[in-house]
Each structure stands twice: as C-alpha cells, then as structure tokens.
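The complex appears here minus one protein chain, its other protein chains still in place.
On to chain A.
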Amino acid sequence: MNFKLILNIALHLLRARLKQTIVAAIGVTFSIAMFIALVSFMNGLNDLLDGLMLNRTPHVLLYNEIKPSENQPVLLSEEFKKNTNFVRSIKPKDRGKSIYNSKTILAVLKQDPRVIDVAPKVTSPVFFNSGTIEISGIINGIDVLAEDKLFKISDYIIEGKVADLLQNNSIIIGKGLSDKMLLAKGDIIKITTSKGNLASLKIVGISEIGIAEIDNVMSYTSLATAQKILGEPTNYITDIQLNLYDMTAAPAVAKEFQDTFNLDTIDYQTANSQFETGSAVRSIISYSVGVVLLIVAGFGIYNILNMMIYEKMDSIAILKATGFSGNDVKWIFISLSVIIGLAGGLFGLLFGYIFSSIIDVIPFETASLPTVKTYPINYNPLFYGIGITFALFTTTIAGLFPALKASKVDPVEIIRGK
C-alpha cells in the first residue's frame, strides 16, 4: 500500500475542511490538556500527602514491643504438653527498649542489597524545663545523615540546619514547644530524663511538621547526645528504621527480619493502610475524569468524519473507480482521524504542561503544611505518555467506524445516481 499517497489525500481532504478539523483537534487538545493538568495535580497532591506519612514512617521499623512472653512456663512442662492450657491474667513483659546486639544487626542490614539505608534511633520521653514549668515531650536521638537521607527531615526544619545537630549538645525542637517556652534558636533548653538526669542543650533549629500534636512534643538531637543524656552506652538503640528500594516488598521483608533478628517489626503498609486507600481513590477519580473527557472528544471526531464522508461521497466513488481499493479508502479516513488525534494530542500535552505550570505557581499556604508555598504538581513523563497514547487510541477508534463505512461505499450507486 502506498502510504505516502494515502497520507497526501488525507491531508488534502483535511485542508478542504480546515475549520471543522481544527474544532475536532481542539476537542482533543482540551481533553488531553485537562487530563494532564488534572492527573499531574492529583498526583502532586498525593505525593505531598504521601510524603507527610512516608517521611515519618520507615518502610520497615525494628523495635522491642512490650508484650507478654509467648513461651509461658506451663508450655515447658512435659506433663502438660499434650493438654490445652489456659493461662489467665498474664502481664506483659518489658524486655527493655534497647535492641540487643544492635551494632551487628545494623551492620547486617547495611549489607542487605534490598535496603536503601538504615537509620538507628533512640527515643525517650523527657521533660523540658522552663523556669518552674515542666513540659513533657519526646527526644529523638538520630543518626543525622541517615535520617535526613531517608526521611528528609530538613524539609521540615523552618529555622537552622539539620547538620548543626552534629555538634555536641545541640537540639532541634518542635515549633509548638518553642512557642510555649518562648525559646528561639541559640537559646539553651534544660531537659530532665525519666531517670532524673539533667542536661542543658543548645537549640540549633526549629522544626514544624504541621501536626500540632507532634510539633508540641517532638525534639531531635544526635544519637550520641541522646545516649549521653540518658546515661546509656553507645550501643543503646531503641529503633532501627530502614527504607527499601521496593516499597511493596516491605511486609515480606518485615516478616523476614522479625524471624531473623527476633525483634518486633512493622511495615509501612500496615502502619498506613487507610492512607494507601485514599491515594488509590484519588488516582481513580482523576483518571476517570480524563477518560470521560477523551471519550467526549472521540464523539466529536466521529461526527466530523461521518459528515466528511457524506460530503466526499463523490470523491470516494471516483477514487474507487480509478483503482483505490476499499482498504485504501479505509486507511485514508483512519489517517485523517489519526492526524487529528496526533495534532490535537501533542498540543494537548503542551497545554497540559502549561496548565500544570500555572497551577504550580498558584500560592497555597496552609498552617498544616509549612514548607509548601504553592500547589503541588507531579511532572511525571508517564502521564504525558498515557495522554498521547489514549488520544491516539480514542481517535483511531472514533475514526474506524466512519472509515469502515467509507470503505463500503458502492461507487456504482453514487455514479449512477447522478
């Protein structure tokens, strides 16, 4: 088949009906542009909200949970081994928050090829003292570099730098705490641990996550400082957080580590199950709106091609009489539709990008998200790929039916009718 000639004929037919063609193409452009803008915006929003969770929750967390011992003494007895034993009023056993043999576990985890990085942490409840007032809070001793790599805590530091925590005896406190205690960067804060140890730390930064409950109690310091004020040795670690390259594998990996290290583990999916559902629903909504827009544009193309066929009956008849087969005529009309789809779609991508960029600069300031200044947009090239693919798909389908009709036009009927 001579595609060059077929394309040439299709282009001439289009040029003869330029206005209608442009209207049809604008339909596609509009729907693709809206699709791109909508999906980019929705995904930007999803990423933002996911980030809030993800940046606080490791993919897998290893810790010691306070729980009853699984092996009760009665189970060890040979005599009652075959019986069903009921044990009442069991009390949970505190095995200590410290992870046993933490240095080795950290070393093993860092070697694991599935793991991006490991961040050990010491968490302890403390009292912040301001004059005679005591405010209860939590101090997190973190491995500064690893923590920032995995959870981007620097995004939530509104004053100071996270790297300043590397200095001895420094602390970053939550915005709620600093407001309550009238403390600013550079001031000294006094801390009392649950064991009664007293320490003075220098405030090197203020953090704000946007959730008041957390900002009112949270503080960060370095791992070494935390161990020192708690009076614990350098192998004292209460949590091991790790992120995986493949987040979806988290539940399986969590289970594996639980067995290997004999620790309690929790994975991202379990910790945030309700959140995942929200993201999925938002994605479905944005995709379905985009698809509906495209289907509407598809009907427009179908209409215009149908009209064009009635108008061009004579041309179709003579093309067939002079040696174009039904197949050739079909391809002429399919290429018409694909040209409209491609031109409309490409402009749609362009306008979609422009719309997204406009949304991206619209101010969006909310107290709960201090680091976000404008509406979030996700410029994922995948959306553009989906957009153009779908534009071509819909327009081809919309063109297919008129094209099949044109291929079946009987030239004798037209020519004899004159």
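Convention: a residue touches a chain if its C-beta (ideal position, glycine included) is under 8 Å from a C-beta of that chain, and two chains touch if they have at least 3 such contacts; residues count from 1.
Here, contacts and distances are computed from a predicted model.
Novice: Tell me the UniProt name of the left-out chain, picking from "Beta-ketoacyl-[acyl-carrier-protein] synthase III", "Sarcosine oxidase subunit gamma", "Succinate--CoA ligase [ADP-forming] subunit alpha" or "ABC transporter ATP-binding protein".
Specialist: UniProt protein name of the non-displayed chain: "ABC transporter ATP-binding protein".
Novice: Tell me which of A:His59, A:Lys121, A:Lys228 or A:Lys320 is the one touching the absent chain.
Specialist: Touching the chain that is not displayed is residue A:Lys320.
Novice: Can you list where chain A touches the absent chain?
Specialist: Residues touching the hidden chain, for chain A, are 2, 5, 12-13, 15-16, 314-315, 317-328, 410-412, 415-416, 418.
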